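A single protein chain has been omitted; all remaining protein chains appear in their positions.
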Amino acid sequence: MARHYSSFDRRGWRWLLQRVTAAFLVVVLAFHFFLLHFVHHAADITFAGTRFRMSNLGYFATMWLFLVTATFHGVNGVYNALVNQGIAGTQKRVAQVVLVAAGALLVVQGTRVAVAMAGISI
Amino acid sequence: MSQRYDRGSVEDFGRWTEFSAGMWAWVFHKFTGWVLVGYLFAHIAVLSTAIEGAATYNATLQGLESLLVVRVMEVGLLAVAVFHILNGMRLLLVDLGVGLEAQDKSFYASLVLTGAITVASVPTFLAGLGGG
Partner (left out) sequence: MSTEPQQPEPETESEPEPEPEPESREPGHARRTAETEKARRADERERARTGEQRRHAAEAEDTYHLKVFRYDPDVEAKAEPHFDDFHVPYEEGMTVLDALIHARDEYDSSLTFRHSCRQAICGSDAMFVNGQQRLCCKTQLSALEEPVRVEPLPHQQVIKDLVVDMEHFYEQMEAVEPYFQGETPEDPTTEQRQSRENRETVKMSTRCIWCGACMSSCNVAAGDNEYLGPAAINKAYRFAMDDREEEAVKEHRMDVLAQEHGVWRCQTQFSCTEVCPKDIPLTEHIQELKREAVKSNLKFW
């Protein structure tokens, strides 16, 4: 077991990206919570208000980036947790496929939602 | 050890009373992480009603917000998010090699702050419940 450590995988990029997205998410998640629970109460949210916010390009872009980074951070976090648990072989392969698919699905659906909210017709 | 001898309570979580700060921070961070990623999927699913149109969207959101369970769970979500944010900042500092000696204190600080922020926000989260 000890001898076959390969010298090809240098997967530091996932570690780094997890940190970079974390730094971004800390700010945006706090902003998101603050805006939609304290500035606007969650109960008072209507479609009109949502559309108004999402029509702003900066807000739209931020929210979309929020979606993508949160998806990566979450899915990668789950994967890390599984690897720490010691999954390997087929199990690991399956986890990778499932998680990548779930992440992709979430981003696609999230983008569709964002587009609908902003009222952009494609 | 592939086939390690099971010593019952000697192993892992049977020892939770002997966990140190860093281990608790990890357990909580992982737990809150699972909750948040689960919520992310649920969140997008609920917001997907926006594709159906304004009426469905408004009805769904307001219907959910009128439930006490949802409000309580939202407070829980806030607690989870705040802890994940605060402990996440602690971990970023640890990754940068800053303040490693104070890692236990910064964990306790995250906990206390999370508690304080959560308690302080309860009125905001329950506001307008029932009355509309």
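So that you can tell them apart, the chains are marked A and B in the order they are listed, and the count of residues begins at 1 in each.
Just so it is clear, a contact is a pair of C-beta atoms (placed from the backbone, for glycine too) under 8 Å apart; a residue touches a chain by one contact, two chains touch by 3 or more.
Just so it is clear, the model here is predicted, and its values are computed rather than measured.
One chain is not displayed; in the complete assembly it touches the shown chains A, B.
Although one chain is not drawn, its touching partners on subunit A can still be listed: residues 1-3, 5-7, 9-16, 83-86, 88. As for the chain not pictured, it touches subunit B at residues 1-5, 7, 10-12, 15, 17-18, 20-23, 25-26, 91, 94-97, 100, 103-104.
In this section, only the chains that are shown with their structure count from here on.
Mean C-alpha positions place subunit A and subunit B at a centre distance of 16 Å.
Considering their complex, residues 30, 33-34, 36-37, 40-41, 44, 47-48, 50-51, 53-55, 57-58, 61-62, 65-66, 74, 78, 81, 85, 88-89, 91-92, 95, 121, 124-125, 127-129 of subunit B touch subunit A. Taken together, the subunit A residues at the contact with subunit B in this complex read 19, 22-23, 25-26, 29-30, 33, 37-38, 41-48, 50, 67, 70-71, 74-75, 77-78, 81, 102, 106, 109-110, 112-113, 116-117.
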